[in-house]
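Every protein chain of the complex appears in place save one, which is left out.
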Amino acid sequence: MINEILQAIIFPGVLFTIAMGFLFDWLDRKTAARMQGRIGPKITGPSGILQPLADFLKLLFKEEIIPSHADRVIFLFAPALYFLAPLLSMLFIPIIGPTPLAGFEFDLLAILFLLAYAAFVVTILSYSSASSFTTIATGRLVLQYVSYEIPLVLAIITAALYSRSLSVEGIVASQSTLWNILVMPFAFGVYIIALMAELEKPPFDIPSAKTEIVAGWLTEFSGRALSFLKLTKEVGYVFGSALAVSLFLGGGLGPEVAAVPPPVLYFVYFMVKLLLVGFLIFVLKTALARIKIGQATELFWKILTPVSLAQIAFVLVLIQGGVLVAT
Amino acid sequence: MPRRRAGAAIPEMFRTMLEKPSTRAYPYQKVELPARFRGKLDIDPERCTGCQVCAMVCPAGVITMIDIGTRKVGDKELPVKRPVFELSTCIFCGECVDNCAFKALEMTKQFELATPHKEDLTMRKALTK
Amino acid sequence: MTEDKPPRKEESAGLMKYSAENLVPFGPIHPALKEPEYFKLVLEGEKIVEVIPRIGYVHRGLEKAAESRPWVQNMYMFERTCGICSFVHSLTYGQAVEGLTIYEIPRRAKFIRTIIAELERIHSHLLWVGLMGHWAGFETLFMWVWRDREVVLDLVEAISGNRIHKSMNAFCGVRRDMPEGMEDRIVERMKFLVDRANYYKGIVDTEETMLERTEDIGRVSAETAEKLCAVGPMARYVGLRRDIRLNDPYAAYDEVPFDIVTSKEGDVHALLKLRLDEMIVAANMVSYAVKHLPEGPIRIKIPPVIPAGEHSSHSEAPRGEIFYYVKSSGGRTPDRVKSRQPTMANLPTALEILKGQTIADVPVVLTAIDPCFGCMDRMSFLDIESNRQWTWSGEELRRYGINYYFPERMKMR
Partner (left out) sequence: MLERLATWSRKRSPWVFHINASSCNGCDIELVASLTPLYDIERFGAILVPSPRHADVLIVTGTVNAQTKDRLRRVYEQVPEPKHVIALGACAAAGGVFKGCYNVGQGVQDVIPVDMFIPGCPPRPEAIMYGVLKLLGEVK
């Protein structure tokens, strides 16, 4: 019992997830900087690896200003609610073995619910601060959410359909011979693009576009609330990539090495794939300019939704035809 | 018309990533300044005669002349003046240096002038003599 | 003073017919604009119906101050009208004053002026291309362009001693000669910049997301642009062949071969390419001028008193035409200096383009004119509350300003 509680709190539970969030933020900033010909964070810890931690702590110790016209209750508590979403979802991902910490038979549905929940919380959060910039940002948030949600869910459903399971554990287990990405490369692509939209990474940083609407929905937040909102985004980054690894890249599965104990091996494979997915997003994010909200909606509805539907049809044909059925 | 594609910058991005970053290691390494760099103003008190030309030409009103005594010319008592520089407002144009007939002024290469107290930037060097 | 209550400023600006929800402030302190300037956007959803500018945040009262300062000091003050096109301001002011004197400017000085002005154009255009990347959310382009821009700044610093405010101009000449042995270095750096400009042209031509942000955005017809008095690149991108360097050569532009670039497309994408092309032309001009630099003196010293008369001068800044008018009554200070800046001329066009765009286009379109509000905010004294007219001396105006705005202000200089 104590072991499990420790697992949930430290490794591979909450603290590990937060640490990974910091790591991803650092890698993100560092790779972007290197690709732009800069060094990026350097003096905070070795190569600046503690930079996200310093940012987080500094914001924690800062004064928190609540705008007079804001809805106090939501403004104070919603960041915590928002923070829960990716943190809870992370418990459904198997990291150090084929069984996740809190998996159950239909946990994929829970993940989908938590995704929608996060979008909902962030919308009321944004609306609660009631300034003209956050109002525009709220509109953009909602519009972006309804745009990316359909392709995102369709991509997830594709994996679930093919693996004939609604639990992350089951989907990972079904990929022991063949990774899903080889069957459904387009679903993976759609998932990554939709994920970038969910994380508000360029080119989809529309709701927090710096040069258009100040800091978007983050404009009015300061101090502790801001630190948690930023942390949530980073943890969401980790969770999104981890889900991609589990759904399409076979989780921690990989060739066995005799000398290494299976949990360690599983963890190493998982981390390597996680960082690869993260790196893919870093590169895309650095290479693209921000698009407009109308263009984003068009991209998701007119291009990516048909693509993911075609992918589902293709997978269904495969299943009906009995070719390449997952184990 | 060239082909449109998303991510046209990716090859160059990877090339840049593998190169050495172009950042100059400034605080750890001294800056190489060109010979003509116009930094902090400096005065040689020995050479200054208090002729006031610098105070007259300065566009930013950096220089004020202060009486430090008198001297006798013939049978008249004339005030002896020396400049005081308010460097916080200096625009580093070098007009005073160009106009100083006695070569008392020069622009050094010092540019690290940040200070929490504005008073630190008042240069009274010429008065000390 | 009339008996009626004067209309509130918002009413007089025609703002009252819009409800508060539709009004979104853009500025004065906004991350997209590095300078404080205020635009009220009237929105329907994301679409812009009307833009109401409110200018004057960078007003410092230069023209009035010029009347109480000696001629040479004004040169340095006008140079600091704007940090990006600083040289061309002092050049134009200098030319206007030189027109009042009888002296001939040495040929070498003219060439050096051309070199510095073109280096400044390269730096300004690169700055704008980089910032356009920043406004469109393409940080990588911004970082790369600004990295390459440092090449120009290093050259400028080596020639003049400062990266931004060169302080190179003097009346009838330049203050510093070209340093020895710089020729090869300049030519080689210019070649590098031409290569980079060609690469960036490729990027803005092929990168899908960048094209989506810039293509078909900010379209304006040649007639409208002409009617609204667009100048500089804003005139050239719709196909008008307008360039003071060509139409009315000053400095050494009649001796350095070049051709201006125009475009027919008339959108922001065309502007991006036009500015990069202009940069290439400027780089070639610098190379030519450096190779063909004539020998001779660089400066004639002139007395501090300028003969009476009036004269005007104009020149092509990176953003368009700059115009200076000076009037002298033969004293140590000018009687009147008037300057008109390209941003002021281009702003009506930008506001016209903005109508009908979405709010996401605001930074891209508004800054497409390469705004320089520091240049723009000139003396514009208008008392709408009482129709009184009177004349003030500079000293009185200063007193009034201090009393009005800084009642607690201690003594000024």
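Labels A, B and C are assigned to the chains in the order they are written; within every chain, residues are numbered from 1.
One rule holds in what follows: a contact is a pair of C-beta atoms (placed from the backbone, for glycine too) under 8 Å apart; a residue touches a chain by one contact, two chains touch by 3 or more.
As the structure is a prediction and not an experimental result, all values here were calculated from the model.
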item: Chains in view touching the one left out; value: A, B, C
item: Which of C:Arg60, C:Arg219 or C:Lys338 contacts the chain that the document leaves out; value: C:Arg60
item: Candidate in contact with the missing chain, chosen from A:Leu218, A:Leu231 or A:Ile293; value: A:Leu218
item: Residues in chain C touching the chain absent from view; value: 28-29, 31, 34-36, 56-62, 64-65, 76-77, 80-84, 86, 127, 142-144, 146-147, 149-150, 153, 162-165, 372, 374, 377, 394, 397-402, 404-406, 409, 412-413
item: Contact footprint on chain B, counting only the chain that is left out; value: 21-24, 26-27, 31, 59-61, 86-93, 111-118, 121
item: Contact footprint on chain A, counting only the chain that is left out; value: 29, 33, 36-44, 48, 50-51, 53-58, 60-65, 210-211, 214-215, 218-223, 226
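Going forward, only the chains that are shown with their structure count from here on.
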item: More contacts between chains, B-C or A-B; value: B-C
item: Mean-CA-position distance for chain C and chain A (Å); value: 45
item: Whole-Å gap between the CA centroids of chain A and chain B; value: 52
item: Intercentroid distance (Cα basis), chain C paired with chain B, Å; value: 26
item: Sites on chain B at which at least two other chains make contact; value: 6-9, 13, 16, 22
item: Set of chain A residues in contact with two or more other chains; value: 35-38, 286-288
item: Residues of chain C that touch chain A when the two form their complex; value: 21, 23-25, 30-32, 43, 45-46, 133-141, 143-144, 147, 207, 209-210, 212-213, 358-363
item: Residue numbers on chain A that touch chain B, as the complex places them; value: 31, 33-39, 283-284, 286-288
item: Chain B residues within the chain A interface of the complex; value: 6-10, 13-14, 16-17, 19, 21-23
